[in-house]
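Of the protein chains in this complex, one is absent; all others appear in place.
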Amino acid sequence: MAAPLLLDLPALQAMVDRSPFNRFLGMKAESIDEDKLVLSIRWREDLISSPERQSTHGGVLAAMVDCCCDYVIAARVGRALPTVDLRVDYHRAATPGDLHVEARIVQLGSTLASAEARVHDLNGKLIASGKGVYLTAAQKS
Amino acid sequence: MAAPLLLDLPALQAMVDRSPFNRFLGMKAESIDEDKLVLSIRWREDLISSPERQSTHGGVLAAMVDCCCDYVIAARVGRALPTVDLRVDYHRAATPGDLHVEARIVQLGSTLASAEARVHDLNGKLIASGKGVYLTAAQKS
Amino acid sequence: MAAPLLLDLPALQAMVDRSPFNRFLGMKAESIDEDKLVLSIRWREDLISSPERQSTHGGVLAAMVDCCCDYVIAARVGRALPTVDLRVDYHRAATPGDLHVEARIVQLGSTLASAEARVHDLNGKLIASGKGVYLTAAQKS
Partner (left out) sequence: MAAPLLLDLPALQAMVDRSPFNRFLGMKAESIDEDKLVLSIRWREDLISSPERQSTHGGVLAAMVDCCCDYVIAARVGRALPTVDLRVDYHRAATPGDLHVEARIVQLGSTLASAEARVHDLNGKLIASGKGVYLTAAQKS
């Protein structure tokens, strides 16, 4: 994990904002340090799955895990990376309220990298957790 | 896979449409039969990830896999189910164009069920594939 | 999946047998064709997990899924490949009896490849299913 940070918080927010879908989600880069990247999204009615539970859609949680894992690696590599695969465990339904996701690098290699992430609600309850594998090798154009 | 279909296509479309996030994605129930459920989404600029590649966001693909796996099971159980976990493999970047996802049941049990899904573009290219596990046991209220 | 078969059944059995652990498992290459590779293991008491259920250990099932996915790709690439990641779903406890695993390629690329596998018992019951991602890029020595 000793790779130095190449991107600061404004650069990461700019990376987030390049994606129209991320902008729709309202994804915000909260903090970056040697250990982890934190992103957040604000609760909105058009992000929910069940109208009874008002819970944020599993696809939104998957996007949070994917983006946070990708960008915590990007902070060391200098660019966003293609996702190889993503796994998300859903631990409890999200109740109405903002969500935070934090990701840490598991391994950073010259071909592949992986990171793991946890999504918490404002009460600190674990909503989801996951892991992603990303391609760090230079891609053919 | 011998469980009879309890929900027809309009009932599944109604299930899809109960979720505001699904409606944002423009998810459409295309067909249901003994073998598989097919859903589609139309390409839209606000669903893309990279503005250069114009590729649909990985979180949208994850939502397609999750919903299609969930609802192909729901068609036999009569209600949408909580996702236990979801895994998505990204095979190639989606180019601009509508996407189809088809899901088949792998196992349908009284506590848990699983299904697998594949996302193709309009040219029949495999964009992503995945699998989800769902809780079929009655939940405590 | 149009890549031609470079390895026949005896060559795949030789690949299986190079691993002392595979030999301990008694893994046998049953058939290879354009569509799938089938491997088997015979039930043995030292492969079980629970002495009451006499069920084959989940680690043995994981090894079956990993090897079958790896070698169905190897049959097109000409060599065994490093596993990037492996996911196994356990559908029911294996009862005493031989097990078959069959694997099909999902995607074969120049950097990565993936395959999916299903493990059945002699009655055709689905015991486990899974998926693996493998590195096809030439590795640095």
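Lettered A, B and C in written order, each chain numbered from 1.
In the analysis below, contacts are C-beta pairs under 8 Å (C-beta built on N, C-alpha and C of every residue); 3 or more make two chains touch, one makes a residue touch a chain.
Everything numeric in this text was worked out from a predicted model, so none of it was measured.
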| item | value |
| --- | --- |
| Residue, one of C:Ser49, C:Thr95 or C:Thr111, that touches the chain absent here | C:Ser49 |
| Of C:Leu7, C:Val38, C:Cys67 or C:Val119, the residue in touch with the unshown chain | C:Cys67 |
| Residues of subunit A (touch criterion as defined above) contacting the omitted chain | 87, 89, 91, 106-107, 109, 114, 116, 126, 129, 131, 133 |
| Residues of subunit B in contact with the chain not shown | 84-85, 87, 111-112, 133, 135, 137 |
| Hidden partner interface residues of subunit C, rising order | 18-25, 45-51, 57-60, 62-64, 66-67, 80, 82-90, 93 |
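Methods note: only the chains that are shown with their structure count from here on.
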| item | value |
| --- | --- |
| Cα-centroid distance, subunit B relative to subunit C, in whole angstrom | 27 |
| Sequence positions of subunit C contacting 2 or more other chains | 87, 133 |
